[in-house]
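All protein chains but one are shown in place.
Now for chain A:
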Amino acid sequence: MIMDSMRDRFTATVTALLDEDPRLALVLAEISRDRLEDAARRHPDRVINVGIREQLLVGAGAGLALTGLRPVVHTFASFLVERPFEQVKLDFGHQGVGGVLVSAGGSYDWPAGGFTHMAPGDVALLDTLDEWTVHVPGHADEAEALLRHAAAAGDDKVYVRLSEQANRAALGVDGARMLTVREGRDGVVIAVGPMLDNVLAAVEGLDVTVLYATTVRPFDADTLRRAAGGSPYVVLVEPYLAGTSAASAGEALQAVPHRVLGLGVARRELRRYGTMAEHLAAHGLDPASLRARIDTFLPAPDRVPA
């Protein structure tokens, strides 16, 4: 069986949610419109396509919230968070209303499309704002669970970052906590969303704890503190800008001496097309590159340096 993508699951899930919850409304700017024709037919007043107008996309979404509805606002990450960033900041944050922003495309999902369709800075940008919940699912099943969680989260401001990159198996995510996938003594590696499979392959044979994070804001400091109790070495592996959660990890561990290595997407433009696998390798996020960088970072008194 071919696994559906997170974006496929989003359109199916939001279609079902529109049937279930009369408070929900969906705002589009052409992207994914063809996948949501059934929902638009069934709910013509609550499925709104504003055309290729992203400032209006976000502003109208917040306007729906002003009337008491819960807007789900969707397009590619670059056009949802980066292009209309001031609308995200003011129309939701400053006006004091909530909604669910659901992006597709992530950092490197369509490498042949080039840099204009890549948004490695989306989570870092939201970090400049107050009280945004950020979900980064690593599997279509997790995407569905987190989308349902986000839709039901009152008037919270929630960002759901969907990707074409997915792990082989889903885990039971709860919309808040990191999961402990394995335990070890030499350090803690936090794998965010779609990074888990590559991280698990990379740390094979290492005595490290692996935490799996699909909700990165608010950052689950308690779980990290407990996991890091025995070792001050923490590695973050994130599918967006390297180091995005380094400050959060540092804050969680401020009471103890610690070291944090932030791995993720580089700021430097690759100016390459090609495939996702090639881009992951170029950013050092393939299992072999991850292993090399984690080996260099962790203390290894009983290991012979390569």
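Quick note on the criterion: a contact is a pair of C-beta atoms (placed from the backbone, for glycine too) under 8 Å apart; a residue touches a chain by one contact, two chains touch by 3 or more; residues count from 1.
By our rule, contacts and distances are computed from a predicted model.
As stated in its UniProt record, the chain not included in the shown complex is "Transketolase", which appears among "Transketolase", "FMN-dependent oxidoreductase, nitrilotriacetate monooxygenase family", "Sarcosine oxidase subunit beta" or "ABC transporter ATP-binding protein".
From the options A:Gln87, A:Ser163, A:Thr214 or A:Thr244, the residue with contact to the chain not on display is A:Gln87. In the complete complex, the residue from A:Arg46, A:His149 or A:Arg217 that touches the missing chain is A:Arg46.
Only one of A:Leu56, A:Leu129 or A:Ala247 touches the absent chain when the whole complex is considered: A:Leu56.
Interface with the hidden chain, as seen from chain A, comprises residues 25, 27, 45-46, 48, 50-51, 53, 55-56, 58-69, 71, 86-87, 90-91, 94-96.
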